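Take a look at subunit A:
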Amino acid sequence: MRNLFSFLTAILMASSTIAQTIEVCKTCPISSIKDAIIQAKDFDTIIVKKGTYKEHDILVNKPLTIIGEKYPVIDGELKGEIITIISDNVTVDGLFIINVGTSYTEDYAAIRVRKSKNFLIQNLVLEKLFFGIYIEKSRNGKVFHNKIIGDAVEEYNSGNGIQLWYSKNVQIEHNFVQHVRDGIYLEFSDDCLIKNNVSTLNVRYGLHFMFSNDDTYQDNTFENNGAGVAVMFSKRIKMYNNIFKENWGTASYGMLLKEINDGEIEGNTFEDNTIGINIEGSNRINYKQNTFINNGWAVKVKGACYTNKFTENNFLYNSFDIAYNSNVNDNEFDKNYWSNYTGYDLDKNGIGDVPYRPVKLFSYIVNRTPETIILLRSMFIDIIDFSEKVSPVFTPDDLLDNNPQIKKLTW
Partner candidate 1 sequence: MLKILKYSFYDLIRSRWSYVYFSFYLLLGSVLLFLNNDLSKAVITLMNVIIVLVPLIGTIFGVMYYYNSKEFTELLLAQPLKRSSIFLGQYLGVAISLSMSLILGLGIPFIFYGLFKSSAIWDFSLLLITGTFLTLIFTALAFNIALSNENKIKGFGYAILLWLFLAIIYDGIFLMSLILFEDYPLDKLSLVGTMLNPIDLSRTLILLKLDISALLGYTGAIFKQFFGTSFGLIVSFIMLTAWVILPVLRIVFKSKKKDF
Partner candidate 2 sequence: MVIIENVHKKFGKNQVLSGVDLTISDGGIFAVLGPNGSGKTTLIKSILGMVIPNKGNITVLGENIKQHSDYRHKIDYLPQIANFPSNLRVKELIKMIKDLRKPTHEDERLIQLFKLEPFLDKKLGNLSGGTKQKVNLVLTFMFDSPLIILDEPTTGLDPISLIRLKGLIQAEKAKGKTILITSHIMSFVEEVSDEIVFILEGKIYFKGSISELKTKTNQQDFEHAIASILTENHA
């Protein structure tokens, strides 16, 4: 191991002697990044010193490392795209990029990676942007530690923070995205890892998946986004230990699953959302050890959803635990803790002796006449809920948790 390490260091030393370092500053011989790129040879390093550089359409067409010293400002003056990478093995590090041009015909980005491999984009700060980091048809890259603060107000004239399009095997970690349209957007991108990001206050989604398979996202926080997180038309997505919080509004949810098959949803926390998870046409998903707390609806099931399994989840103080819009059920609920459970445990085995029925008649009524929500927690409603519980008519009668836990689950 130690040998390998010293070997690598030797290689690095060697290459640095071969590769040159070019400095860019206002008083240097080379005072613009564009010039530096023209001057540079493959595998050179360009050091951009502190200062403001009014440049756009910077084309990185050879394998270079561009490093900013003390966050130099690259000001695009709203004229268009700022950095475009079309070569493999490019690293961009430590820049402060502002004023990306806005267009209705072209998706200008602060930094774009096109058809490249092995890129590394890290420690950038992006402000006043249209699109932030746009990765198209690229693979094997990393996007680390970037801070993207937009000022988006409307969906139609704003762009996404980090966007992947037809890309593969990209790692997106420790980024902080705010006030853009979609915090992180994946379209036709497979095998990506999205980890430890914080995506908040975005106009539309904190995270948005379309037609992307085999991706994993974990340990992210999505808070106060227009509509939460949307995962659509994708397969085998793994979602672990994320936090979905405070997504309030009419069509708002912690997470939307639409046409998702064979996913894993484990260890996530859904708190204070209008809808915790909104499920439409999604099958064979395992929901395990998630916590649903203080949501309007913890889980809302619409349309045909088959063979989903909810096991060992905590449902805490939600106005409604589960809502169905039909009385057919093919999903399984088992061993969950429901704070609304009122049964007893006489044999003291920690499992309630009567099954829990998580779908209430009232949720069916609210679905039909939304204004009736104002009667929530009324004694009259309790009475009709009780009678429905005794003999289900409007709600699926086989929708039961036969092993409701008596105590809140801890893992």
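As a selection rule, all candidates are chains of the complex that A comes from, given by their letters.
Observations
The rule is simple: contacts are C-beta pairs under 8 Å (C-beta built on N, C-alpha and C of every residue); 3 or more make two chains touch, one makes a residue touch a chain; residues count from 1.
Computed from a predicted structure; not experimentally measured.
Only one entry among 1 or 2 touches subunit A in this complex, and that entry is 1. The touching residues of subunit A, when paired with candidate 1 in their complex, are 248-250, 252, 272-275, 294-297, 317, 319-320, 339, 365, 368-383, 407-408.
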